[in-house]
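Of the protein chains in this complex, all but one are displayed in their positions.
== chain A ==
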């Protein structure tokens, strides 16, 4: 059996070994997955695998084992491929049986030909997902996971983590680059891509060496004359970087959905042959229209150059509950390790909560009530859907935000430090009219063109309404605002499929900052009452952040991610009490308390209990929730009377 380095560096040889041993039976496939599952279970083995999120693709060895943390952006059609095929040497008539799984290209040795008519051929099916890195992933998530894997990454790659600036010459000379030799004979067609790659690498080389250089085309118009405009990598959010990847899934692909966050372990394939095949086909398409089933755009999208969009042939894939690297990846209760982790953390929960509350109170300029609500908001998550009604969403409208000093901007930066994924949406007439919110299907290219609202679960979306001026919204703008409203109310986005619309449920925490009441619906409006107005907002906020120890910051991060995943229940006794309370409140003044208010109070009570680490509702919490609500309402009423007719 092969040694440790082997299964990392050349997993295909392992597969070959297992394949050769078991060939007449078809259970070699199962054995392969079992083998890798075992290997990855070993202590910290997952950290040995280089991650495509951290290491630029051209530093990774082709056909080595890599991992990738990503979101499924689009699903392509299933592919039929040669699962098992036979090659034949025309001279000696020697026949060899080979497997096509985990490969893009059916390989055969020199002097050999593939026998397409062989009786041994097995056609199999696999599914391709177009994956992008988790949109809006916070820098700290990248950093922490980078350092976690960095420690042991060197044996498997040629990439050394030194951060010296690379020059063009070095790149040109880089014979280490494994696909380089092959690329030489493929001529100009791929050349511009390399230029694209390397010019990218130069830009980031000094700043963020760990990020991948291939960048969404936007800024790069250094293109050779013979090629069409650069490929749009279809990231949901503008300005995102990172590798997009074609992930080929061999098993259980029905269980994955669009917008799922996955961690995949698989064989990296950057074979330049892929690009050759395509460019050839494109050339010949003019001569032979019959062969051209797909349009040129579709070709470009579905088989982009491998150097730009690598392929991963998945051996193991798992859905991630969260992307916080500080938590164990899988939080099921069976494993003692995670249990231990959770109970350890729970024991020190209340000081963490107190500190977080203090931190947020400072961030919200001394308003502790708003800080309390912000905590509740940050741990909210849609835990169930009752037919169309999403339960557990808690959208907060933070009104009364000062316009001066870019308060909202800084507030977002703080939130970004706490949550694993977030996006700051600055509302303006311009941005509402011109950005793409709803993903829509492009039928010419046959892909789902992403939009701002294609986000993974539990992403924090901070909408800044303070910058919104008066003006005219056009059709697109109205559609975008409606989409935001739908997202908040129903936690779903209607993707536009041109001939019909399709509903995609989502789970996004929306926080709206505004001066008056927001024009968007919200579950709960909290009016900010600043206690202090710092003369220099920037200084104030950054000092706030530097004052927090990194270890404490990490605790905040664990706190927010972990509490979201806890279960919750209400005992019969408390149910009775709540009932009584509701009836009592209605008796006094039926106008003041409606079913909506009860909904909200129950939500507040739920998150309040969870934020204290309690998984059942107690009477005290219920009273506290009522009290909070009363405070909040009083504040709103006060505000209304101050502003007269403002509602």
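Everything that follows uses one rule, which is that a contact is a pair of C-beta atoms (placed from the backbone, for glycine too) under 8 Å apart; a residue touches a chain by one contact, two chains touch by 3 or more; residues count from 1.
Just so we're on the same page, contacts and distances are computed from a predicted model.
A chain of the complex is left out here; the name its UniProt entry carries, from "Bifunctional peptidase and arginyl-hydroxylase JMJD5", "DNA replication licensing factor MCM4", "AP-3 complex subunit delta-1 isoform X1" or "Serine/threonine-protein phosphatase 2A 55 kDa regulatory subunit B", is "DNA replication licensing factor MCM4". Which of A:45, A:108 or A:545 touches the hidden chain is settled by the complete complex: it is A:108.
Considering A:11, A:62, A:100 or A:451, the position touching the chain not shown turns out to be A:100 (whole complex). When the missing chain is restored to the complex, the residue among A:82, A:510 or A:526 that touches it is A:82. When the missing chain is restored to the complex, the residue among A:318, A:594 or A:637 that touches it is A:594. Within the entire complex, the positions of chain A that touch the omitted partner chain are 74-75, 77-82, 85, 90, 100, 103-110, 112-125, 254, 257-260, 273-274, 276-277, 280-281, 288-294, 384-389, 391, 441, 443-444, 446, 448, 478, 482, 490, 497-500, 502-505, 567-570, 575, 578-579, 582-583, 586-587, 590, 594-596, 598-599, 602-603, 606, 617.
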